[in-house]
Structures are given as structure tokens and as C-alpha cells.
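Input: one structure, supplied below.
A single protein chain has been omitted; all remaining protein chains appear in their positions.
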Amino acid sequence: MIKRIIIIITLIGLSFVLLPLFLNMEDAERLSELSQTYVTEGAEELGTANLVTAVVVSYRGLDTLGEVAVLFAATAGVTLLLGTKKKGGSVTDLLEERRGGSELLNTGAALLFPVLLLFGAYIFVHGHLTPGGGFQGGVVIASAFVLLLFIESDREFSHSVLHSLEALSGAAYVLIGLIGLWFAAGFLDPRFLPSGEIGRLLSAGAIPLIYSLIGIKVGSELIGVVDSLRRRS
Amino acid sequence: MVSPLYILGIGLGIAFLLPLFEKLGKKIPRIITLITLMVFTLIAVSWVVMISGAVDKFPVIFNTIGFKAPFAISLQVGLIEALVLVMINTAALLSGLFLSLRKDSHWEGKQIVLFLTLVIGVNGLVLTRDLFNLFVFLEIVSISMYALIASNDEKHAYEAGFKYLIAGSIASAFYLIGVIYLYRFTGTLFIDQIVAMDLAALQATHPGLVFAIALIMLGLLIELKPFPSNGWAIDAYEASDPAVSAMISAVGASGVVFAFYKISSLFPPEMAEIVVASGAVTFVFSQLVGLRQKRVRRMLGYSSVGQIGIIVMIIGLQRILKIDDAQMIMSSAIILLGNHIFSKAGLFWLSDIFDQEQLRRVRRRPLMIVLFGVFLGSLAGLPPFPAFWAKWRMITVLAESDKLFLIIIILLGSLFEAGYLFRWFTTLLRDESDPGDIHEEQIPEDIPVSSSQTGVVSSTRALAALAENAGSVVEELPVLSVEDPTAAEKRNPVVLAVVAISSVIVIAAGVLLGAEFLRASNELLLLIPVAVLTAGILFDLLHLPHRIHLILAMAGISFYSYRILMGLDGIYLVFGILFLTGSLIQMISLYVKKSLHFGLIPMITALILSLGNLLISTTRLGFFFSWEMMTVLSSLLILRGRKASGAGLRYLLFSLGGAYSMLIGLMLYPDFSLLLQGVRDVSTPPVLAVFLISIGAMVKMGSLGLHIWLPGAYAEAENEISSLLSSVVSKAGLFLLFVTSSLYLIPLLPSGNIPVSVLLGWIGAFTALAGAFFALFQEDIKYTLAYSSMGQVGYMLLAFSLMTHLGWVTSLYMAVTHLLFKALLFLAVAGVLYRTKTRMMYQMGGLIKRMPISFITVLLSIIALSGVPPLTGFGGKWLLYTALIEKGWYLQAGVAMFASAIAFLYLFRLIHVIFLGQLKDEHRAMKEAPIGFLIPQVVGMIVIMLFSMYPSLLIGPLQRAVTPFFSESIIWEGYTVFSTLGYWNGNAVMYVTIGVFIFPLAWLLLMQRKHTRMVEQFNIVFAAERPDRPETTHFGYNFFAHYRRALGMYLTPWATRWWTGVVTLTDSLGGTMRRIYTGNGQTYAFQIILYGTVLLLLLRGGF
Amino acid sequence: MITQLLIILGAALILVGFWGVLTRKHIVKIIISFSILDTGIHLIMVGIGYIKDGSAPIIDQEMPVSRLAGNVVDPIPSALVLTAIVIGVAVTALMLSYAVQLYTFYKTVSIEQIKELKW
Partner (left out) sequence: MIVVYILLGLMMLIAAVAAIQMRNIVSAIITAGVVSLIGSILFLLAGAPDVAMTEAAIGSALTTVIFLFAWSRITEQMKTDKKSSEHDSEGGSND
């Protein structure tokens, strides 16, 4: 109990110290100078309708590359930790008992699966126009596979296809970045392709391409994570 | 110039593709990764080359996507980034090589992927100038580390990894909150833009600003494992694969350190002070806790944490200090970082090789010893390694800024660290028969003594805690005999080569830095010992025959001595002859050894050259460097002894303590170089400086209270080394006193007019007395001689502190004569020990007929030593008493007189027990000592006789050396010396004494002839003693037991007790401290949050 | 007002998260606490990006380029949160893998019983 009291006191102390950060934070009246520039010039410079996408893919493109790398490392980590030849003793497939869902579920999933795939692809292809993009689309694609897992737990995904997809999309992403360095103004510059008319699908330079690659990579990585967590030791 | 984006871009691209490459072949990812790392390294090297060509054009900012800095994320390459990246990428490359070359390497698949992402992440951390981008790279690094920690699939690694994950997540949370608020307040994430803002004005409108910065600082600081919220990190170092620990410690931590440096430009001064405090606390306490640690990897973990702590401290300091000082001190941080990277990685690798080869000791594996020595030495900041120069620079800057307290912190922490690192070293070097104990003084216990006295008997118990630890450091390593029969097959020279590269980097960096530092004062010559040592070790590794090597070394020393002595005069010349010629003669005895003795000759040579360098160094740095070299080399030499592990460690620690004390003194006293040049009328130094410097000198001389290291070191070292140490090296302390002499004239107390030298005088007198007493009760002959040396040096201290002409002449005179007769004694005894194979006097006896020359040497030396006429010792004593009485120090004279009376008692025993009496059965076929031992003895005897007959030969030059300091007080007439109190004619004394002795002898021979009956030596009637075992019935055994009883409490080893107390206290302090590491991940999380809260509260107090 | 609300809410969630991290014994609960903590941070970040009466920074018929400034929320914090969320899930996945392996080795889910390494 004393321990809890000490913890409470500490947390109170922490919040007390940080009060200047939490209180008197009114809504900002205007954008910061930096985002003002993004908002006023971003659409023109990059041709994206969704300015968040402009920031994510271009202005802070290095963050996003890093983010993909984080996910990549995490996938590798999860696979390494839960990988196949582990000492941890053998446990049978944890979903074994539930194997083979009802007919209805199977049919539903079979119908839903392509729809989800398409939806995911739609999200990342339209990342520069509407909310959402590579990450969200990737998750949707992953969820399609998760659905399959739920109904058919012993399903094995084709790992080599998954791995190749992941690796190649990642490498292509980097390659596009380098093309930006060679043929446009800098690394990850999407403007080596024409920026086109705002609001069109084929606009915003290489941004849709980049977001699609991110979508594929993120999707396949997340499938990898879920798959590793699911598989028996 | 290659864009840094290639490192990140191509690196990540390859990382993404690695799973595909694996399909082409199992080994392919390894090769590709290694090539990638090599490219990284080369890119970084190319930057360094480029930048050093045009420093003013850098740093260069590289933008992404073609927008300028605040609009897009940018990377920066400047000299400091380039240097850090060279170090990090090189270390990563070596790590990769190690991982792929080690035995049963499983380095494949995801491990390689994570390894590569880790390295890329660290590169990004160093390069990026954007706060949020920094966070992303931080997460890449962290996630790669989280996963790698458990890559060895061990139970404990999972535990440690989870704790690491918890801690890292909390740190990230802090950082992220800080970043978003900083964006809110400043409207940007570009570091340089924020730095350029008027943060103080901004603070007025946004009171939260400082806390936003503080949260960012805290996030990174926690990743840097500040004490006491760092248990999770240490667990990870302990539990994960050593190669991974090496990566975490060398590569991961370095990246975060650099990130911390990057954001440090945002810190307001109050925050910088908190950072300094945090770093200092981490440094000292981690090392303190490390003292208690017995598990090797955990110990290395504590060391890592401590090393990072000191760098954090510097990063805080560079925000506080003036701009020039800040740059200076930052350069030392970079050096320390590099030093840490390569040596810590090297040690982790070595610990892995140990596991792999199931080694327990390395005594017979020279290369391993060298590697260990290099890494440990560089971590402990010993010369000539980079950390030595870095710490020097740091301390210089701190001294100029009057931050004495921080200097003490740094030196204290360094001492602790040297303590546990070298405890490990000594344990590894230990021979199987070595108990690992401090030393084994053999004093019979069979007489009733009060409990307060038994301390003497078991001064073994004195540093029991330390010793116990020393014994168990490697306990957890698999227990196998020294050399496993299959070990030869298990060895993997290729892996050792990787480790060796790391050590070569450390050495090369150290030497280059040394050249850089010493060039400023034209003291490049001082690096000669390092060169000699390196060359010598190489010779040894290549198996150059011992004798050729010896001759080469002696020739080298002779040449060096010739060059140096030509340029010296006065006191310097006296000490030059003492150091160089004295040791050269003793080196002859090494000729006896036939086979290769690894490292012996290089180290002795380097030691002698370092001693010589003391004489020619002109600056504080040069002097301290040579002093430390001498210290380190002599302790390594002591460690060669079969049972010397404890003694060597103790010697090292005391010497380092003394050296650090001296260093602080030097720093308090900036005009030291003037002093060295013999300028005497310097401004009044602070009394503290005087004390600290004199402590440095007295440790080396083994003065009473600081002598604990002495008996073990002199006794347990090899015989030749003992001789060299006690007769030559101990005089270095005296030399320091002489060159700093004017310091001791200042008043001891602010009021009175008693100078410090009076205190020194008393210490000298009591050292002489105590040395004699301690020597009295030893059964072990080498301990007897060791304590005897201690006493003799006490006389020199006493004479020196008289601060009169006669006093100084006496001191120098005794130094020279002590060199002669102590070297003779040790060499003669060395010969005896060489033949008898025992050091216990009661196991000898009757050797007079077997070893006549040794007998004569010993006889001559003890006559000389004890101060009876007619030999040199008499002159010394005569001068001493004259000088004392002249000064009016009657009490001291009394003590000295008493001490020499006692000295005679133990000296007489050397002859009596060893050479007279009954010859042991096993010694019947014994021969005289080898010729190599005898040559120096004969030379020495001749010199002693010469000086005895013609004291002016010696006293004359000494007198002239001292004359510049004091007006002359003695006059010569022919061979007769006149003082104010009387005169001494060496010739006359000799003749009279001979006359006095010859007459009774003749009378004896004539008168007793008819009563004398010749008996065979083994006739039991002779001396009525039982000739054989048990030895305790030997007449020489426990010879002075009655005195012990009589002297009672005066023999209580106060000093030993005091130091025992200090060690026990430190040890238990460390033991208490480490209780905070409960092992519970949740507690660690709480500690982190509490730590953060406290830091923030402190900061709030500042506003 | 909305910024203030989101920030207070975020801070409250952070505190709840810390409370959970510091007091729950079950490692899965601790991981849950971390994800709540993360959500709190994301709330704060979005709150900071909010602009008075702002809408999403997306150009369409109702929101032509000329009207953007002053009427849309700051895109930068949104972009940062995006990244933070993905990083959060990556860390959570790793934590969960650790939880699974810890159970395999220690046969417990209580963090208090997982402390073989200490001192």
C-alpha cells in the first residue's frame, strides 16, 4: 500500500511540474509559419489535395521512410523472437480447436476478402486526394488476411510471395527516393513525375506511387507480424 | 562529397532486400551487410578527409526533397558528425566481422536485418537535424536493440529485453510529448532554427517551454542510463549475447549520446547543470556499484553506464563553460567516446571468446593478455591510451574553471573503475597456485598475542573483501583447468584478429593523440617508452630469443641514458644516474633467464625509460604522463609474479590513487613547470596542493600509512623486479619531493611558522621505525627485505625534510647507497632463492659453504645497510645524525637511532639464519648462484668499497648538486669531511675498523685454537639443534617472538586497519547502492518516472 | 477550447497509462497501459495541431486553395501522429512477443516473478 501511495505522490508531482504544459493551452488562432507555407504553397508545389499526405510523403518523407523501417524492424524482431526454432517448448496450434468455421463464415469471408483488398488498394492509391494513405490501406489489406486467419487457422500464407512483395516494394520505395535525388531536387522528391492537376488520380508526381508502395510494404509487414504472433512455437 | 542520404537510402534499401538475398544463399546476406558497413565507413572516412582539408566550409546541410531546412528534413555533416560516424561504423563493421567469424556463428536471417537497421538508425541519429526525425531514428535503433537483446534465445535475455522495452517506451513517451510542445511553442522542429531563436523571450510568453525542452532532454537522458534508473540496461548488458551487448554499448549508446549532444544546444544553463550532476552521479556511483560485481558482463555493463555518464557530464559542461573551454572539453568527450566504443566492444568480444573456448585463465596466452591489457587500460584511462589524454584535457579545463569538485569526482570514479577492471585482469592472469590473496606475510602465530595484535598476523584478512572478490570474479565462467586439452582446436585466430584490430585502433589513436598533446611542449621524446613497449611486445610475440632481446634493450637504454645524462646537471643528474645506471646494472641479472619471458624485457625497458623521462619532462602533462607510465608498467611487472595478483592490484590502486592525488595538486598549482625548471621563488601555493603532491610522492616511497601496497609488491614480484622496484623505482617519489621542494617550506598551519616539511620529517622518522619493526618479525626473506626498503626510504624522507644543505646531501647520499646495497641484497637473495626454491628463512641455513660469494655480498650489504663502520651506511648515518642535530631535531634523531638499532637485529638474522647454522639435507648438492646474478653483485661490491674508502667521490658531486639550493655546510680536507659538529674520514674509519676487527680476530684464532674441535657440518652436536622437520623447531623460526610479546600494542597495524576500513566501507556502500536494482521491471519503470519527476522539480526550482 | 480539452484528456490518459504501468502485475495489462499512454500522447498531439474552427487540410470544392489558410488544422502534427501511431503498434507487437516468450520461459505473467537478474 505504501508503494501505491508513493506512486500516487510521484505521479501527482509529475503532473504538478508539467502543469504549464497542460493548462492555458488555447486553440491556436493561426497556423505556424511553417505549416502556413505548407498549406499555401504545398498544393501548388506538389499537387496534392490532401496536405497531410504532402507532409507525410514529401516534406517529412524521411520520417515516413524511417517509419517504414521501424515497422520493418519490428516485424523482423517479432519473427526473431517468436521464430520457428525456439527452445520454448512445443505448443500445438492455438486456434486448432476452432479450425474450420461455419459454412456461412467461410462464404462471407471469401466474399469479403477481395472487397477488403480492393478497398485497401483504393485507400492508398487515393492517399493524395482523400484521407488515408499507405498505412491505412496497408492495414486494411492486412485485415483481409487476418480475416482469413480467423476462419482457417491452419492456413499458411505463401511466405516467399509475401517476403518478395515486402522486400521489393521497400526497395522500390528507396529507389524512387534516389531517383528524386538524381533527377529532381532531392532525395524522395516526387516531382520527377509531372504534378498534374489537383484532384485527379494521376497527379501529385510520384506521391501515389510512393504511397502505394508503402501500402504494399506495410500491408505485408503487418501480415508478417500477425502471422508470427499466431503461429505455434 | 558523398551525400549522407546514400547511407540512409542505400542502407535501408539493402536492409529491405536482405530477406530476398537470403534465398540466394545463406551466407550472402552476411557478405552484403559487411560490404554495406564497409561502404558506410568509407563514406564517413571520406568526409573526415574532406572536412579536415577545408574546415571553414563545414558543416554542410543536406536537404531532402529539394526544400530548404525548416521546410523539409535535413541532415548535417560536420567534422564532429563525420568523426563519430567513422568510429561508429568501424565498430559496427568489426562487430559484423566478429559475429560472422566467431565459432558456431548463427548470424543470419533477422539478426542481420536488425543489425543493419540498428546501424542505419544510429547513422540517422547522428546526421539528422530534425527533432521528430530524431525520434523516428531513435525508435529504429531502440526496436532493433529490443529484438537483438533476446536473439540468443536465453531465458534471462527475454527478461532483460522486456525491462529494456519498458524503460525505452517510457523514455520515448517523454521525448514525444516534449517534441510536440516544442513545436507548439516554436513553430518548427528544425533544431538550428530553434537554437537561433531567443528562447529566453519565448520562455516569457510560453512558461511551458523549458519543460518541453526538459522532457526531450529527459527522454534521451533515460536512454543514456543515468544512475539510479538504469537497472534495466545493466540487465541487458549482462544477459544478452556479448556480441550484441558490444553493439548496444558501442554503437547504440554512442548514437544516443550524439543525439543528446545535438539537443544540448537547447538547454538553458540550469538544465545543463542538472545534466552535469546527473552525469557525475552516474559516473561515480556506477563505478562504485561495479566494485561489488562478480559477474563479468554485468561488471562491463556498469562500466559502460559509467563511461556514458562521464560523457553526459561533459555534454552538460560544454553548455556552461566559456566557448573555448567548451570546444576543448567537447573534443575530450569525442575521444572518450571513441575510447569507450572500441575498448568496451573489445572486452565484450573477449568475454565471448572466453565462453566459447571455455577458458578460465589466460596466463599462458600472450596475445589474449595483451588484448585484455590494452582494453582494460584504455577504459581505466591509463597512458598511453586515448582516455588518458581526454581525461587530462578535461581536467585541465575543469581546473581552469575552478571546478575542483568535478575533478575529484572524475578521478574517484576512475579509481573505482580501475579497481574492478584490474581485479578482473589479475584474476585472469592468476596462476593456479595463486590464492588470489593480497599477500601472505608469514608471521608465526604460535605465541599468545592479544586480539589487537593478530592484525599483523593476518593482514591477509586486511583487504579480505577485495581479495574475496578477486577470487570469484570469474566464478561463473565454466570451470576448467588452465588449458583445456581441446582448447587448441577451439581457438579461432580469425576472431582474435578482429579483436586485435580494435585494440590496434585504440593504441594507434592513443599514440597519435599523445603526439598531438606532447608536440605542443616539444616533449615527443616522452613517447619512447610506448614505442619501445610496442616493439618489444611484437618481438616477444614473434619469439625473438630472450638474450638477443635483452642485449638489444640494454643497448637501447645505454644509448638513451648517454643522450639524456649529457644534458642534465645538479640533482637531475644525480637522479639520472640513480635511475638509469642503477637499473641498467640490475638488468644484467636477467641474463640468467634462458627462455622467453613474455613481456618482461619490453616492460622493464619501458619502465626504465619512463623513469628517465621524468627527468626530461618540462610540463605537468609530460611529468604526469611519465609518472603514470612508470606506475602502470611497474604494476604489470609485479603481476608477473606467481602469486602476485593481489599485490599487483593493490600496488596499482595505491599508485593510481597517489598519482591522482598528485594530479589534483599539480592542477591547483599552475606554475608547476616553472618549479620543475628549478625556479624557487614561486608564488605561495595552496597548502592543499602541497599535501596532495606530497601524498603522491609518499605513496610511491611507501611512507608509513601509505605503505600497505609495499610488502606484497616487493615480496611477490619476481626477484629481479623486486630488486628494481625497491632500489630504483621507489626513489621516484624522492625525486618528486626534490623537484617540488620549495612547496614544503610553506607553513603547515595558517598561523604558526612550522613548515610542512616538519610533518614530512616525522613521517619519515616513523616510517624508518615501522619498517624496521615490521621487518623484524618476518620469516619470509623477501618480506624482510621489503620492509627494510620501506624503512630505508623513510630515512631519506627524514633527511630531505630537514631542508638544509647537509640534510639534502644526506638524503641523496642514502638514496645512492641504498640503491647499491639493496640491489646487492635482493640479487644475492635472488640467487639463494633461485637455488633453494623457498623464501622461508627457517628452511635455509648453512649456505655459507655452498654460496660463498652470495654470503660475502649479503654480509657486505648488511654492514653497509645497518650503518656500522666502516662501510657507506656508516657515512649515511653519520651525516644523518649530524644533520638532525645541527637542525635541532633531537627527537627525530632519537627515533632514527632506535630504528637503526632494530634494523641491525633483522639484518643480523639474514646472515645468521640463511648462511650459518645447519645445512638442510636438500641443499647439500647446491651450487653457487648463476653468474648473471653474481656479476652485478661484484660490481656493486666494488662500488660500495670505493665509496666507503673515498666518500668524497660520492659526497662531492652530491654536494655540488645541492649547492644551488643551500649554502654549503660541509668542508673537505683531503678525504676528511668537516661539518659543524665533527669530521669523518672514510679512509681512517676503514683502517680503524679493520684494525679493531683484525686484532680480536687474531686474538681469537690464537687463543681459542686449542679449545676448538672441528666437527663435520652434519654432526648433530653442532649447535645442538634438530636439523630437520618440523621447521618450527628450527632455531631461526620465530626468532624475535619475545620482542613481539614485549612490544605488544605498538605493533598494531593501524594503517592496515584504516585501509581495510576504507575498502570495507566503499565495498559495503557499493553493496547497499546496488540494492536498488531489485530486478523488477516495474520498479525500474517507477525509478525512471521518479527520476524524471525529481529532475523536473529541480528545474522548476530554477525558474 | 478544443485544444485545451484534448490536452487535458490526453494528460489524463497518460496518467492512467503510467498508473497502469506502475501498478499492474500482469504483463499484458502493462502492455495495455502502454497503449493507453500512447493514445493519450496522440490526443495531445492532435490537440496541439488544432486551429480554431479548422477543418481537415484537404482541398476540394468547398475548400479551394485560396481559403485554406486560417480554415484548416495544422497538417504537421497530423503527420507526426500518423508516424507515432505506427511506431506505437510496432513497439506493442514487440512487447507482446516478449510477453509470450516470457510466459514460455518463466511460466508466469506476473512481472513480480520475473526478476532473476538483479544487482
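All chains are identified by letter, namely A, B and C, in their written order; residue positions are counted from 1 within each chain.
To be clear about the criterion, a contact is a pair of C-beta atoms (placed from the backbone, for glycine too) under 8 Å apart; a residue touches a chain by one contact, two chains touch by 3 or more.
The shown structure was predicted, so the numbers you read here are calculated from the model rather than taken from an experiment.
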Left-out chain, listing which of the shown chains it touches: A, C
From A:Y38, A:F135, A:Y173 or A:F187, residue that would touch the chain that is not displayed: A:F135
For chain A, residues in touch with the removed chain: 50, 52-53, 56, 89, 91-92, 94-95, 123, 131-133, 135-136, 139-140, 142-143, 146, 222, 225-226, 229-230
Contact footprint on chain C, counting only the chain that is left out: 1-2, 5-6, 8-9, 12-13, 16-17, 19-20, 24-26, 28-29, 31-33, 35-36, 38-39, 42-43, 46-47, 49-51, 54-58, 72-73, 77-78, 81-82, 85-86, 88-89, 92-93, 96-97, 99-100, 103-104, 107-109
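By our rule, only the chains that are shown with their structure count from here on.
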Contact-richer chain pair [A-C vs B-C]: A-C
For chain A paired with chain B, centre-to-centre distance based on mean C-alpha positions, whole Å: 54
Gap in Å, rounded to a whole number, between the CA centres of chain C and chain A: 15
Shared-contact residues (touching 2 or more other chains) in chain C: 18, 22, 48, 76, 80, 83, 87, 90-91, 94, 98, 101, 105
Per-residue overlap in chain A, given as positions that touch at least 2 other chains: 7, 11, 14, 18, 25, 28, 32, 34, 38, 59-60, 63, 66-67, 70, 73-74, 77-78, 81, 86
Chain B-touching residues of chain C, taken from the complex the two chains share: 14, 18, 21-22, 25, 27, 30, 34, 37-38, 41, 44-45, 48, 76-77, 80, 83-84, 87, 90-91, 94-95, 98-99, 101-102, 105-106, 111-112, 114-119
Contacting residues of chain C [partner chain A, same complex]: 1-4, 7-8, 11, 15, 18-19, 22-23, 47-48, 50-52, 56-60, 65, 68-70, 72, 74-76, 78-80, 82-83, 85-87, 89-91, 93-94, 96-98, 100-101, 104-105
Residue ranges of chain B touching chain C (in the complex, touch as defined): 132, 136, 139, 143, 146-147, 150, 155-156, 158-162, 165-166, 169-170, 172-173, 176-177, 179-181, 183-184, 189, 231, 235, 238-239, 292-293, 298, 1074-1075, 1077-1082, 1085-1086, 1089
